[in-house]
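Take this structure, written in structure tokens, and hold onto it; I'll ask about it next.
Certain chains of the assembly are absent from this excerpt, and the rest are unmoved.
Residue numbering begins at 1 within each chain, and the chains themselves are lettered A, B and C in the order written.
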Amino acid sequence: MKNVAVFGAGRIGRIHSTNIAALPGVKLQYVCDPVPAAAGDLAQQLGAQVSTIEAVLADKSIDAVAICSSTDTHSDLITRAAAAGKNIFCEKPVDLSVPRAVACAEAVKAAGVACMIGFQRRFDPTFNDASRRLLAGEIGKPEMLVITSRDPGAPPAEYIKASGGIFRDMLIHDLDVFRWILCADGDEAVWLSATGSVLTDPAIAALGDVDSTAVSIRTKSGRLCQINTSRRAAYGYDQRFEVLGSAGLLQCGNHTPTEVVQWNASGIHADKPEAFFLQRYAAAYKLEMAHFFEALQSGTPFKTTVADGVAAQKLADAAAESCKSGQPVLF
Amino acid sequence: MKNVAVFGAGRIGRIHSTNIAALPGVKLQYVCDPVPAAAGDLAQQLGAQVSTIEAVLADKSIDAVAICSSTDTHSDLITRAAAAGKNIFCEKPVDLSVPRAVACAEAVKAAGVACMIGFQRRFDPTFNDASRRLLAGEIGKPEMLVITSRDPGAPPAEYIKASGGIFRDMLIHDLDVFRWILCADGDEAVWLSATGSVLTDPAIAALGDVDSTAVSIRTKSGRLCQINTSRRAAYGYDQRFEVLGSAGLLQCGNHTPTEVVQWNASGIHADKPEAFFLQRYAAAYKLEMAHFFEALQSGTPFKTTVADGVAAQKLADAAAESCKSGQPVLF
Amino acid sequence: MKNVAVFGAGRIGRIHSTNIAALPGVKLQYVCDPVPAAAGDLAQQLGAQVSTIEAVLADKSIDAVAICSSTDTHSDLITRAAAAGKNIFCEKPVDLSVPRAVACAEAVKAAGVACMIGFQRRFDPTFNDASRRLLAGEIGKPEMLVITSRDPGAPPAEYIKASGGIFRDMLIHDLDVFRWILCADGDEAVWLSATGSVLTDPAIAALGDVDSTAVSIRTKSGRLCQINTSRRAAYGYDQRFEVLGSAGLLQCGNHTPTEVVQWNASGIHADKPEAFFLQRYAAAYKLEMAHFFEALQSGTPFKTTVADGVAAQKLADAAAESCKSGQPVLF
């Protein structure tokens, strides 16, 4: 039985806590949150106890911590948890600063603990199946990747202010998908060009951010990737990618709540995609957490390491820089 | 907290037990099965205890029982559980004999307990959404229902021998869908014609059963229903229906494991449907059990009553008779 | 160069004339119609001349006639054209009376002319490809056929009065599809059960007809067919079938005007099917007429003979009788 503490009882903390509590062989022991009521509610609901970060890190019985607190706490908590000898699951990103993210990676390595970063898309049944089939050679060698990634609506200005900007907040997932899908064999980005604009809300411009972006990447071996994102899609959460290979294409579509199709005088109407990430990635979050504990148990490597977190962060920085300067970044 | 016992630790018993154990406000107390090891395994896995039917029925702390044992035990267990004052969830069918099913309905009524029959298709998110939208008037008044219902492969002869035949075993679900979708306003079948043949396995003919059927039904108000079924679909478990209304069509498609589509020199390839009922109806089984306890808690009626079980059984009997005689049955 | 005359300048006559005029090696020489203006317009538009049936039949230079006049003239014109030694293309049906249709078949045979009946669905690229792939063994042996056939709206009472009823007017196409798809190896219907009702317009009931039907057929070898039809589909002309075989399913979908899909807050919206038969079967009508002249040229048999017309008519009669009596018809 692995004993686990969760740091953060917000939206993502609740998801991970619930999934941890349902895993066989795993016990959700503690929930910690700066807001006591949030921690209390969640703990009670799942049969856990409220605690503090200090107490958790000092508790020898705790095998692993899941860091689900706000982004600006991640690197500090990773470092402290590593020093305390805890295995770590940390929501993306490692840190908005690449140097701090690198320092985390070093701290983890030095402590000899296991640390997994929560890039849940790699655990989405659809995306994961495409990756598996690509690696199995179903479409030959990968050549081009086109990622469409759109949120249903822009978050409040408050959120954006603390987010690190669209590239570090939103595209980091897509940039990780790029690495996962196009660089599985060690290939890597050599040229990246990004542009963006503000089309949904002038408040985003006032914060120095953009809400719509177009990124192109070329790899060492000549593979190409295009990512298009928007903070707003009137039809919901749009999460698709397709990868062209020398022998075909693997295309990942959205998930829908039902398979009902209505035919009437105005056309043929299917469900729009799942509303947002909690719905779309519900299965992915479960599979991700199961993977964390399975890998801990078996001692096998995580599918998404802190190195992946650092690498995606570097690409996000490059994209932000390119978007600002209008010039490509070379690696 | 509702305390619950499950009778039967086979395939469907495991599904229901797992779903019961995961429900908030519900405690899976006991598992009973003629095979002690089966009961023991399941009980241990879910933190329950092994018990006997007699002990469960005598235990005042037990609020409800879930009957998941073999079909031939259903009516006896319903009657005894009702007499013991337990609320009852029973897998379909009530009984292969209509008179015994009717007797069950009467026993339940006399005992004043609640009894729900497990027609899980009514809880399938896709089918249920179609029903909801039909009732909301999205396609006007319903006129025609076409049900396609195919198993991935014929069960062993042993199973078929005890099954009551394809109409009572397999089409009972489709006949319940007919009643649910076309008869929600009190309409009812007045004419039913069935035919069938053996196309997959001569062993089925030797047992006096068929493996492929075509049923047509006309209702009092003139609505039409066609059901086509086969014990074998090479591509998996095919569970679709579409209902034509005066203002359009609602079409329910299969579920698929992923949304990956492969394009290559031989075409565009999507996933085949979920493998069988455990996969296709995984969500339905969860929602069905949640409904059982919510309705118990709130005292509201079940969506699928023992009366529904009896009514579907009568239609199944009529279809079997029509298939045998080659003549329609009038109601 | 084949010289051709068309009898009938109405809706279907215009289609066939236009297609004939565009065929290489074929010359549309004459157009005949009881309404001189109709014949004149069409002839002028296509560079042909107006003539009379008598003159056409007496003209030795005319190789073939296309009978596109009203249904009640078909058998007479077939007989006269055959006697005049003309090769014949005749729109379905041969005749609303089976004996008269049989007489036509005999007249054609006696005269030694070629006679093709216009069951255009057999030339629809989608349906025809399914047939080809079925015959090629792609899904093993055929077992069940489900046909969905719905008009966008009921025709005027005047039309229905002269139509011979829904089975002879509308289902004759579906019954021909049944024969084409399930009986290609000589199998044949042995049991047919039909029911129907009036759901769209009471005027149809007043004429003794129905507007919604459900037909089931069992063949000698045990194959099953279900046909569901309605005179009204709010979403357009619905022409689909699917055939289940021992190794899979071939499913024929509708055609749509475009491949544009709109995603918005209310869902994902595709085109509804083509509006009606002139749109849906535009390609089929062209291919059908090309086939007529190619087969004439090469002396190979037609894909749809007068015998097919007679056979479909017999099934339509049986379905009408079964619907009326409520009893199945045995063959």
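Criterion: a contact is a pair of C-beta atoms (placed from the backbone, for glycine too) under 8 Å apart; a residue touches a chain by one contact, two chains touch by 3 or more.
What you are looking at is a predicted structure, and each value in this text was computed from that prediction instead of being measured.
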Overall number of sequence copies in the complex as this file defines it, 3 displayed: 4
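The rule we apply is simple: only the chains that are shown with their structure count from here on.
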Cα superposition angle of subunit B on its copy subunit C, in degrees to the nearest 5: 180
Type of subunit A:subunit B copy interface by residue overlap (half), same or different: same
Most distant chain from subunit A, judged by the mean position of its C-alpha atoms: C
Distance-to-centre winner among chains (Cα means, whole assembly as reference): B
Pair of chains joined by the greatest number of C-beta pairs in contact: B-C
Rounded Å distance, subunit A centre to subunit B centre (Cα mean): 39
Shared-contact residues (touching 2 or more other chains) in subunit A: 263-265
Of all residues in subunit C, those that touch subunit A in their complex: 233-235, 238, 262-272
In the complex, subunit A residues that touch subunit B: 22, 24, 45, 125-126, 129-130, 133, 138-139, 247-255, 257-265
Interfacial residue positions of subunit C with respect to subunit B in the complex: 139-140, 143-144, 146, 148, 150, 191, 193, 195-200, 212-216, 218, 222-226, 228, 230, 232-235, 238, 244-249, 326-328, 330
